[in-house]
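The structure under discussion appears below in the form of structure tokens.
A single protein chain has been removed from this complex, and every other one stays in its place.
Let's look at chain A:
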Amino acid sequence: MEGNNSISRPSDMLIRIKDFTRSIIKGMCKEQSSFVVHIDRFRNYCTDSSGHCCCSSDTAKGKELITLQRECHVHRLDVLLRVLLIVQQLLQENKHGSKRDIFYMHPSVFREQSVVDRAINDICILLQCSRHNLNVVSVGKGLVMGWLRFSEAGRIFDCINSPNSAHPVPVNVEDVKDIMSVAKYILIVEKESVFQRLSNDQFCKKNQCIVITGRGYPDVPTRRFLRLIIEKLCLPTYCLVDCDPYGFDILTTYRFGSMQMAFDAKFLRISNIQWIGVFISDVDRFSLPQHCLLPLTNEDKSRTEALLRRCYLEREVPEWRLELELLMQRGVKFEIEALSAHSLSFLSEVYVPSKIKAEPSTQQLGSATQTKRPSTLGAQPLGTKSPSINREHSFTIVRRTFNLPCILQSINFSQSICPSFIHFFRN
């Protein structure tokens, strides 16, 4: 839905709002009274295991017809029009408002925040735009640290100065510019606690990477920012989540997008994300004590069964599905922090490095299969889909070595050299 910038200007949005309003008035005034609002429906997965569904396509999967014949539809239309009026005012006055601001403008009508959220999504679908095009902002809760530098609305965020310090993910991602990095990869971690663990262990300083967390289910600004830096920097991206249904669902949110934002999934998902753990097989591999394992609750099992039914698992990431089935079979779950049973720094000093692909230079043309296997433990990251995709990714990096802003990505240099290069880059 983000599309290109030419359709995202406030003036374009206002034109679309006027077109929609005009169509409502026309529909109301027609003699035959064909008052119908068509809202496209999007989904990024279904439970059809036959493999013949069309979920892999980003096109609409049907329409909802909103008429004045059902009370629930009239209520939905009432909410939608109220939110649309607020959005029109925001755009005309060049102001921004949060979804919560909008809720409090008519709390007795809206009753719940989710009602407002749905109306905003409906408007995005009707006007074929993204949420930020409506001047509706989200409060981002993501954190980032590592070898990254960027500016947002003229303000510079220099994470490189202190790569183990957390910075909030910018909310207005469209204002992010001048992205620079010397990182070798991006690591996404599910929880803030794990993020802090890596920060305390000086992980980014030792491993030359960017670490980002959505602090649970990632919000839209975090996903947009992540997508932006991946596209700009062309770095491999790894994901570390708990070994439980919630963790897996968060992983799929990054990889495929959420159902709620299915209309915008094309611009939010990260197709080349690689799942590095924690896996149920890590229990034996890393000799985790049994007391670190928790039994799956009935709710966990129900959620896992629901996850297993999602069509994209079998179609796109069958190896992920196998891991999830194994989780179900073993009937236990464990968190990333369980690795601390060995030592506090086990995660940052042993586990993650062993899972990450070793060197970017190994991703060469013709390297059809996998990258160099890590030296010690750790299984191959899941999500390396096919040799052709690896070649394409490698080709992109090699090609970009001739592009000055990205030249640092392809050069191996020690920490002693790095500050000099950073200094050179700044000037």
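Here is the rule we go by: a contact is a pair of C-beta atoms (placed from the backbone, for glycine too) under 8 Å apart; a residue touches a chain by one contact, two chains touch by 3 or more; residues count from 1.
The rule we apply is simple: contacts and distances are computed from a predicted model.
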Among "SNX7 protein", "Type 2 DNA topoisomerase 6 subunit B-like", "Protein HGH1 homolog" or "Centromere protein L", the omitted chain is listed in UniProt as "Type 2 DNA topoisomerase 6 subunit B-like"
Of the residues listed, A:Leu77, A:Leu143, A:Leu198 or A:Val352, which one is in contact with the missing chain? A:Leu77
Hey, which chain A residues sit against the chain that's not shown? 14, 17-18, 21-22, 24-26, 28-29, 33, 35, 41, 43, 61-65, 67-72, 74-75, 77-78, 81-82, 84-85, 88-89, 92, 98-100, 109, 113-114, 117-118, 138-139, 141, 191-193, 214-220, 242, 244, 246, 249, 253, 258-261, 303, 306, 335, 337
